[in-house]
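Of the protein chains in this complex, one is absent; all others appear in place.
Labels A and B are assigned to the chains in the order they are written; within every chain, residues are numbered from 1.
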Amino acid sequence: MTADAEVAAPIAARDLPPILGLWRRFVAQRSAVIGFVIVLFVILVGSVGPAFTPHPFDETDLLNTWSPPSENNMLGTDRLGRDILSRLIVGARTSLVVAVTVLAITLLIGVAVGMAAGYLGGWIDGLLMRTVDVMLAFPAVIVAILVTSVLGSGETTVIISLSIVWWSGVARLTRSLTIVLRQELFIDAAIVSGTPLPLILWRHILPNIFAPILVRTSVGVGFIIMAEATLSFLGLGIQEPQASWGGMIRDGLPMLGADPYLALFGSLALGVTIIGFNLLGDGLRDMLDPRLQGR
Amino acid sequence: MITRSFIKGFLCTALLAFACSAAAAKTLRVNIQADPAMMDPITYSELVSGRIIENVYEAFTTKTPDGKSVPALALSWEPLQSGYGFRFHLRPGVKFHSGRTFTAKDVKYTFETLLDPTMKAGLGAEYLKNIVGADDVKSGKSKDLKGVTVVDDNTIDVAFTKLDVLFPIYPIYIMDSGIVAEQGPDWMTKVSAGTGPFKFTQWKRGVEVDLTANKDYWDGAPKIDDIRFLIVGDANTALAQYDAGELDFLDVYEPIYQRVLGDARYKDQLLSVPRAQSRYLGMNQKLYAPFKDKRVREAVSLALPRDAMIKGLYGGAAFPLNGVVTPGVGGYDPTLPPMKYDPVMAKKLMADAGYPDGKGLPPIMITCSPEYKDELAYYADQLHKVLGMPVTVNVMERATFIKAMNAGEVAFFPWGWTADYPDGMYYLAQMWYGPSPYNRARYSNPDYDHLIDEAQSTIDVQKRYDLYHQAERVLLDDWAMAPLPIEASLALRKPNVHNISNTPFGFSSFKDTTID
Partner (left out) sequence: MVVYILKRLIGIVPVLVVTLIVTFGAIRALPGDPVTVMLSDHSANVEMADRLRAEYGLDRPVLQQFVDYSTHALRGQFGFSYRYVHVPVIEVLGTGLVISPLLALAAIFLALPFGIIAGTFAAVHRNQFADTAVIVILVIALSIPDFAIATFLVYLLCIKLGLLPVAGWGSLAQAVLPVAVLAVPSAAYIARLSRTFMLEVLQQDYIRTLRAKGLGERLVIYRHALRNVLIPVLTQAGIIFGGLLSNTFVVETIFNIPGLGRLAIESVFARDYPVAMAVVLLFVLFFVLINLMIDVLYAAIDPRLRARMAAA
């Protein structure tokens, strides 16, 4: 359909380089390693961190609001006197939980729909792709607002909004990959030898398109995190008193002149995390894309 | 030779420049938070347009910066001889912006238009509901409002079905009866039809609303030539524009209160007054059983430190409220004792009520619209800390929340009620009176209701205020709600702008404002 220059060439099963070669190439890209380290760190903080926060993240102290970093509060406090560091840690979990859940949902639905459309073709393809077109044509912010207004704000709503917006892109990509792959000889061989459809999809198509999809989506994590932050910034995101980086930036911005720590540290956390995921994604892509091999 | 002509030239230029600057138009630039929804006094129904309309239209009376009502279009009034009602003596010699003279005919016309079912009338219609014949006009049965009689050009009688002592101070803005014939039904986006110190000139949607001075204003022409209300939605943007000299008078929005208060630069430019908004923590006894016990309600109030809240939650931009009627509003009681913070007593009361350390309390949500999310987080945490109350935060979208509140479906919520005219009755009769649709906590107290009924038929002002005081104490003794600090209304005034004030009801009209 639309020229999608980002579609990586499909990798037929027999052309995957040996794992060692892969790893070496990956490590050779310093940026990818940096990305990997950052992502690992964030995952660690987000999963284990909340159990070890210096203060309860929702504990208020009205006599100690907007204070700069101190012994008691390593990164300072926010509008209600809550510890910024503790909230950043919990925010990591929020971002990760949302991102992973959205990713899981969209991969499931997007890949399934994309494969069906690409493989089966015909009117199924037409119908599914029309649906995808409509979904892609909707401004993401509007979808978020509509969903939030109907369902109320909160983590679940954010996940639903982002999933609705994101899955169609995954479906499109999957479909393109599937279409190209379907024309390969070994698929014909499988069909001729009587392999049932689900098995073809599962055993032959899926493993070969999974790599580029994974690459595309690992870069997508960065964008999902940014989207969640934007929603929280607009006030459509995570419910109080749960912490989210986007929400923290939003709260901290009015005080940027007098007491910038909340906005600053929130932006830092958000920026570094997204950078990490982007670097990792780029690294994965460079590693797996045969067109860029040998340079 | 050359020097002399040079000096002459210089002096001429200087004089010219001086004359030019003296003649340069004085424009006051103020910010408003959003587009007004409408520009006419008939459909008028919300705060933003109110700010602008106040400068263009006038009612029988007007508010002074300290909350008193003084004659505007009505010089005086007295009760009618027969039945309920008032005879108003209108100010002579007042002209509309169109040039026509203001007479009693225009008053009757305005009232009838407000009640006309085909006009999308706003708040104004509410105030007229007790006039004789109002129902007939509203239902379309009649076009003539029988209860209003034009006695002569400057005298008008208004008769009621029941006593409405506050009628003279209702903000019912009078419009020019000849304007529709002249300009058509959508006159409001084209011309100005009021008697006020400023005329409406244009409205660039999303950008600004412009007014220009009414040189024939009955109280003297304004000292400034134009007003531009610039629409700025974002708090920081507005402040930055003020700093950059693009605004002369700044309505400070809530998100940057702390920033403005903490900045020494603004100290001499700051105007801070308590809003005319009675704030409270509503506890619906019908929806949450423990609230039925007075001790629980008192414990909730005692667990909240108002001083820390003023300092922490509002950054100092708040005033204590110890009752219902707010400062600067008629009937305010300055003798009420301040709200106490006593966590020890609060814990004891809770235990006495059968919930020691909160054990046995069913979970409860505290609800409000998104602007108050931080407050909610604070209450939830504080009440849990002190009383062990299992409170969770519930942020609800604004329209949904208001609907739920009106339906009496919200059990626990902070909210406020803003007065439209400077009399405590506005709060007392609407917020806590049994049958009032705005009694959102569904509070019911027959003693209180009787006091309010009595006050509504008391014409003598001081006696009425005494009744207000009594009613307030009934509410407080019964812990009907927990009064919360009133948000301040903050404004910044550039040093070269004078005679401009910030009142509990918003800005005073700009008719006396000057710019150096």
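For the reader, a short list of remarks on this structure follows.
The rule is short, and it goes like this: contacts are C-beta pairs under 8 Å (C-beta built on N, C-alpha and C of every residue); 3 or more make two chains touch, one makes a residue touch a chain.
Computed from a prediction, not measured in an experiment: that's the story for all the values here.
Checked against the hidden chain, the listed residues B:T43, B:T103 or B:Q382 yield one contact partner: B:T43. When the omitted chain is restored, the residue from A:V158, A:I238, A:A263 or A:M287 that touches it is A:A263.
From the options B:D243, B:D307 or B:E454, the residue with contact to the unseen chain in the full assembly is B:D243.
The missing chain lies against subunit B, touching residues 34-35, 37-38, 43, 45-46, 117, 120-123, 125-126, 138, 186, 188-189, 204-207, 230-234, 236-237, 240-241, 243-244, 246, 397-400, 402-403, 406, 417-418, 437-438. Interface residues of subunit A facing the missing partner chain: 1-3, 5, 31, 130, 133-134, 136-142, 145-146, 149-150, 222, 226, 229-230, 233-234, 246, 249-250, 253, 256-257, 263, 267, 270-271, 274-275, 278-279, 282, 291-292, 295.
Following the convention adopted for this analysis, only the chains that are shown with their structure count from here on.
Chain geometry summary: the mean Cα position of subunit A and that of subunit B are 47 Å apart. Within the complex, the subunit B residues that touch subunit A are 235-236, 255-256, 258-259, 262-263, 305, 308-309, 311-313, 315, 370, 373-374, 376-378, 380-382, 393, 395-397, 400. Residues of subunit A that touch subunit B in their complex: 58-66, 79-81, 148-149, 152-153, 235, 239-241, 251, 253-258.
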